[in-house]
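All protein chains but one are shown in place.
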């Protein structure tokens, strides 16, 4: 931490700051500039992490220098991590596509979806059995029955299953059916659930919160990793901004940021990220060109009949077209699709 | 819902839209303007709530007309709701102040805090026993031991207790000790916890999410009310914006908005809302003048020793001064403090 | 400036950083922490202000320590500045209210407005003669004719005039009619206009840009002050956030921030800040309680006939009621109204 003193700070102010640091077992390293004095704080990381100094007289502001996350950081783990799900590798040479409907509605819907996405080249079937919805009056999902249907449709088509966990009590049952556990944007800082996922045996896909900074997102992953589960995949799915034409603003620079700061893989969700099916195709292409490790895309055999998010779902035909585009771009990025 | 057709929409496009609505048991009401045709959708509310039409050819956009929340809405409950906690009334003539440290650290700290805030006029002791923290390496709270200390310090000083719930499994134990259950900003859309709080016997203070719209916030309260718990208090605590001088941007217009849209009481948290103790005093005064029903303020006997949020905590002396200011403004607002 | 090296930075990386600083005539002050080395940069302020170091190998990030604005800063001018407009003082004991219609429409409208706002206690008549409008098809204002009408209506009622400048070429003609020159939010970083206003003889009211940080706002005022015009008044008028219920989010913490960082006065515009006439009253009260030096409020004799911003204009009757409330709160704040 660095403490910036005010230009008007007195010698006593500075002495008190130094004294307080020393009382806490820390050392102060002074740099006297032309206008202000700066105090570098050196010593035990944990003490510094919890240190607050802004209320002391003469202090202008404090600046934190180091991020709190460690296991997530590329500084401490320079080479890329590959998350393996059976024979599928996320973060390696492959570009992994996960696709399927927003909500699990019926076996027929899932079978039709699974067949379509498999034949277009997807490796995972996605679908929500437990749904987090803004209003209590919206469709809340089929629950465990939905998990069974997902598994069945996936197995019949040689696909892996990814589905969302909305309650830590459901983790054990979801682990029985799913290959990857998804944490939704609204639960990115549900720390109790993150801790529980640290004990889970399956990889976790951690979606970015609607208004989460990159730093908060990486710290959320640290909760899962410190719990013992090192198989974490990030997923950028759009942030909340002032723009209303799109449902969210898909922040593709987050792909480059995560690649720079962390060794973990990152995929992109252009369906929630835009909320408009017309935009899924260009933004999926852009995500691959930005360097992501995969995509998660909503595909529904009959979007106009969907119980949720029909406006952002692709038809199987459009999905198939998209996959051809992605395959060409993946090649340029040295990825297989 | 209203469907706006494109200027280039064909008669067939329009006919297909009408047909689809009729297939779903809805009626279409056409208004042909100079440039575009607008389709008003009439019929079963639930069907309309889940309707998505943007993927149909010729549709420019859809506009939702009615909010989904009902029990929370002033339209359906015009008079103000008063939440009673023993002899304290929130939403009535009183301006109710809740104060205390961010985290429960020790009995001594709490006793000192409780005595100070009581003598200055607060009605509630606040303090976190279970702490939601951005990093797994930060202090996570004392747990149930903290609840005991809170209750003891409050009882000795004739105060009520408010504390945060971060896990639905903790609700029953927290109910034993606390008078009001607080939902933090990060859990505002933790729908499983909201549902569980709908079964709780104690009132719930629902903080606004960092990037929650007023509408999403009211829908979150609807989850609690439809569960059976009608004792909900809103708490504005700052939203996330581009500004970094303050920790959050305290949105006091939310007080007026909630008063217009809902019958439930609303209080304000100027400590988290600004993140700077110097700003707590002016923003607390402003909140009262804006018409809030109460305040929740961080007070720590020794902010420079606090294990969390020391930068935004008032000393007992500053808190006491603030209460005198608030008392004068409360009078103008026809409130007792 | 402080340069934070990466944990993986080599000795050579560090040596290169130091060498580059020395080549530019600057000094490097090293603090070696447990994880990272920090380089404090000492020397000529202007050289440091333009220094960029992030592209050098081994550099993690750079942190700027000091703000660039000087004349605006309270550090260099501790006592409050009072801007005098004839016998009216902004920033002193008085709470100064400016009121009137959004656009100047006719002499009759202005006379009615001026009489009403004067009798309720306002000191300034406001009104736009040159209007900045989002669409070229919206009403663009009456121009110089509007200025004449404003001056006439104000003079007949003993009011000062404030009106917006949207083009630096209009400054000289507006100065003939107006007492204070207003810079709108969209022009806050129209640096050519700011420079021209630095040569103006009348005080300038500088509205905050829709997405301007406090720091950028203060730097914009520095442009005017370095040009030679030290009579600058800030005006908070709402920032752009994700919330859509209000037109903007009125950031009242900006009042406390500006008071802390600068010696210049600050007023608040609750009309544009909320965009809803129902919210003007509570937010105006809140602004006074937050410590602002004045208010600028839209009042229209017949809001439903207004050519612009009718939705956020008060009737004279509602304005008169509001002024009574404000007067009571002003007293508590040791202000005269």
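Note that the chains are named A, B and C in the order they appear, and that numbering of residues resets to 1 at the start of each chain.
FYI, a contact is a pair of C-beta atoms (placed from the backbone, for glycine too) under 8 Å apart; a residue touches a chain by one contact, two chains touch by 3 or more.
Bear in mind the structure is a predicted one, so any value in this text is a computation, not a measurement.
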Partner chains on view for the chain not depicted: A, B, C
Touch with the omitted chain, as defined above, among C:6, C:77 or C:186: C:186
Which of A:65, A:110, A:239 or A:323 contacts the chain that the document leaves out: A:239
For subunit B, residues in touch with the removed chain: 2, 4, 6-8, 29, 31-36, 38, 40, 42-43, 45, 63, 65-66, 75-76, 78, 211, 240-242, 244
For subunit A, residues in touch with the removed chain: 211, 213-215, 239, 241-246, 249-253, 255-257, 260, 273-274, 278-279, 282-283, 285-291, 325, 328-329, 332
Sites on subunit C contacted by the missing partner chain, in the whole complex: 20, 46, 49-50, 52-56, 68-69, 132-139, 166-169, 186-187, 189-192, 195, 210-211, 216, 219, 222-223, 226, 240, 276-277, 303-304, 306-311, 313
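What we mean here is this: only the chains that are shown with their structure count from here on.
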Chain with minimal offset from the mean of all protein Cα atoms: B
Intercentroid distance (Cα basis), subunit B paired with subunit A, Å: 26
Mean-CA-position distance for subunit C and subunit B (Å): 30
Separation of mean Cα positions, subunit C and subunit A [Å, integer]: 38
Of all residues in subunit B, the ones touching two or more other chains: 211
